[in-house]
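Below is one structure, written out as structure tokens; the observations come after it.
A single protein chain has been omitted; all remaining protein chains appear in their positions.
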Amino acid sequence: MTTSTVSNRAVASAGPAARKAAGPARNRRRSTLTGYAFMAPFLVFFLLFLIWPVVHGVYLSFTNQSLTGSGGQIIGFSNYLEAFTDSQMWGAILNTLWFTLLSTVPLVLIALAMALLVQMGLPAQWLWRLSFFMPFLLASTVVSLIWAWLFNPSLGLINSFLATFGIEGVAWLQDPRWSMVSIVIATVWWTVGFNFLLYLAALQNIPDQQYEAAALDGAGKWRQLFSITIPQLAPTTVLILILQVLASLKVFDQIYQLLNQAITPSTRSAVVYIFETGFTGYRFGYSSAISYIFFALIIIVSLVQLRATSRKSL
Amino acid sequence: MNQRLVPVGHGGALTRRTLITGGAAVIGGAWAATSLAGCAPLAAAGVDQVNQLAFWHLLSGGDGIRMSELVDRANGDNPDFLAKQTVLTWGPPYYTKLAMASAGGRAPDVAIMHASRVPGYAPGGLLDPWDTDLLAELELREEDFPPLVWKKGFSGDKLYSIALDIHPFVLMYNRDIAESAGVLGSDGKLVGMTSPEQFIEVAQAMQQVTGGRAVSYGYLNDGAQLWRLWYTFYLQQGATMSLPEGGRIEMDDDAAVASFEFIRQILDDEIATSKGDYATAVAEFTGGKTGMFFSGVWEVPTAQAAKIPLGAMPIPTLFGTPAAYADSHSFVLPHQNDPDEGKRRDTYRFVSGIIRNSFDWAAAGHVPTYLPVTEDPGYAGLDPQADYVNIAEIVNYDPVAWFTGSGSDFQNVFGQNLQPVLLSGADPLEGIQGFRTAINRLLSKPSPV
Partner (left out) sequence: MTTDVITTPKAPLTTGARGSNGTGHRPGEKSFGAGRVIAFAILIVLAIAWLLPFAWAIVTSLKSETDAASSASWIPENGFTLGAYSQVLAEGNIPLWTVNSILTAVVITALTVATGALAAYALSRLDFAGRRTWYIAIVAAIIVPPQVLIIPLFYQALAFNTVDTYLGLILPQVVAPAMVFILAKFFDQVPIELEEAARVDGASRLRVFWSIVLPLSRPILAAVSIFVFISAWNNFLWPFLVVNDTSLMTLPVGLQTVKSAFGVQYAQNMASAILAALPLIIVFLFFQRQIIKGISTTGLGGT
């Protein structure tokens, strides 16, 4: 067996490991023992709370197991067949994709704008960082409490602000035309700070020399922005896009908390539907099947992203 | 796995207390501005030798305040236990949590459920049955409850829920407006009505007085409200609805359509608005702008607080058969793997204490089910509660199935399919067909309980 290195960096530093591998079998056994001694604590958790549930979930998806303990017989592909004709499930998946699109675009663009503006070096740096990042530190519940109050149709700040301009407010969370938009607004406020920080960190890694050279060539600031900054940020943008899309696909907290009893067919996300089917409807088996269909969707989206981004960077 | 490592529940007071003391010190600084006195009851609670009963319910607002009073009183009367109430969000969140807690086997000692939801819980082992002998010992016997209500608590031959109240859908009216319209009897009650035409005549007379609308009714985006009124008129035609598991919904389409036609006749934008939502309807009636109001009795205190001359009665029998739609707040024992005998006994005493002293619960508009309470001479003096106390004889709950009941999907499905009938004048039969299809789909699935 050749020592396979898992990352390029490791090739350079895997000297001792490689030497040992070539050594006597006894050494090899010992190092395997050491290796597993180090791995063991993590593996216990990994196997028990990740691998096993993944496997067991597949099994459950082929049964009619109920939350109440009844059922549990293997019923073949019935759950999957039911899911493929379940308009509620497809609706929930479409809503999830719609939410992902609606939230990802502002979450990337606003974060980028914030980072570029802050990076200009204007006064009161700490204040900008604090303002944009602080919401990220809040639990979803706190965010939902605050935004449910801001969105309140008669007493909320938003409608009373609109009223000062003579605009009649809407029932943000209750009106089906606005509820998804409202959730996106609250989400952007809550999580944009994370992307903002990543952009800020990436901006600080762009060498000054590039700007100096460009300035000598007479490139204006806008030109520098588009010829240096944005291209240099491309890897970060790719990373943020991937993280953001994955995070948005998993949306649950805000929707469940902000809408609570009023989750409608137009606001039900995939994870909300998994939760409702399993815990409100007790149907563990069916809920597992939906989970895996949703999981497959996540894998597909990730692969598409990977392909799109690797082509771009080539 | 050894749970004792991390003591939970009531045995773990010592560890909890240590934890709280330590934790309080850590976070104390954050709350320097405000008093930390709030921590004291927590620490104190652990020292008590009395049985602590965890009591879950979904009552808030006026109901919640009155329930708190009943709980305090039961605690006061029985110094050897202390029931602590936890209020959860009404509707699906509450029922989801309750089912999860019961499935986990460490459920609260006692909880309130809508009687209509019990069929979705009891067969799956999420509830423990009541011991009727022990209840009888504590003065809760079959003959102390209206027969329909007592029977509703059974699943098979076991009693799973004991109703504290029934809360029917009723007709409230404004006495002043009724009097000016000449439709108030000499006894101060709205005149009797026995046909849809008569109801319309009364409403039109009231319109003359209000100069606007006569009836308030809110149903917009609220399937439950639409279901409650429609089902009342449906039942009054002698029609029934049944939902056999694995079968198809059995209902009477003619009666269903007739019920809708009548509601549509009322919601003609003259007698009542065709686009009323719940809050608007309450505001309209309590503001004295209309003479009649279709709603649940839980809005009686709201109307009384608004100081309008309020009367209330069961929805008049317009289609021949007396019938009312209602639900009950019922006590249940969520399933515990390992119930403590002493605590179970105290739980029975707690429930008995609340039900036997439920006279004040009538102030919340509900009808107490304990007959010695409603037969108390003082009860006849409650206005308007005394005018609908007999509704217990004609109550109907949701059709039985694992997916029906208050705050369930069933009523939402109804609303989603049939709201367009009232809102945009769609064909009632079409809406009913949509409802049928959706319900048949639910019925075709095996019950998960």
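A and B label the chains in the order they appear, each numbered from 1.
Assume contacts are C-beta pairs under 8 Å (C-beta built on N, C-alpha and C of every residue); 3 or more make two chains touch, one makes a residue touch a chain.
Just so it is clear, the structure is predicted and the values come from calculations on it, not from any experiment.
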Touching residue (missing chain; options A:Leu43, A:Ile74, A:Ile167 or A:Ala308)
A:Leu43
Kindly state which of the options A:Thr32, A:Gln73, A:Ser266 or A:Ser310 is in contact with the chain not pictured.
A:Thr32
Could you tell which one of A:Leu60, A:Leu102 or A:Ile183 touches the chain left off the display?
A:Leu60
In the complete complex, which positions of chain B touch the hidden chain?
1, 3, 5-6, 8-9, 16, 19-20, 22-24, 26-27, 30-31, 33-39, 41-42, 54, 59-62, 64-65, 67-68, 85-89, 93, 97, 100-101, 103-108, 337
Give me the chain A residues in contact with the hidden chain, please.
3-4, 6-7, 9-10, 13, 15-18, 20-21, 28, 31-36, 38-39, 41-46, 48-54, 56-57, 60, 65, 69, 113-114, 117-123, 125-142, 144-147, 149-150, 155-157, 159-160, 189, 194, 197-198, 200-202, 204-205, 208, 211-212, 214-215, 221, 224, 236, 239, 243, 246, 249-250, 252-253, 257, 271, 274-275, 278-279, 284, 287-288, 291-292, 294-295, 298-299, 302
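As a working rule, only the chains that are shown with their structure count from here on.
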Quick one: which bits of chain A touch chain B in the complex? Just the residue numbers, please.
64, 66-71, 82, 174, 260-262, 265, 276, 279-283
The answer for chain B against chain A in the complex is residues 89-93, 95-96, 99-100, 103, 124-126, 221, 403, 407, 409, 416, 445-446, 448-449
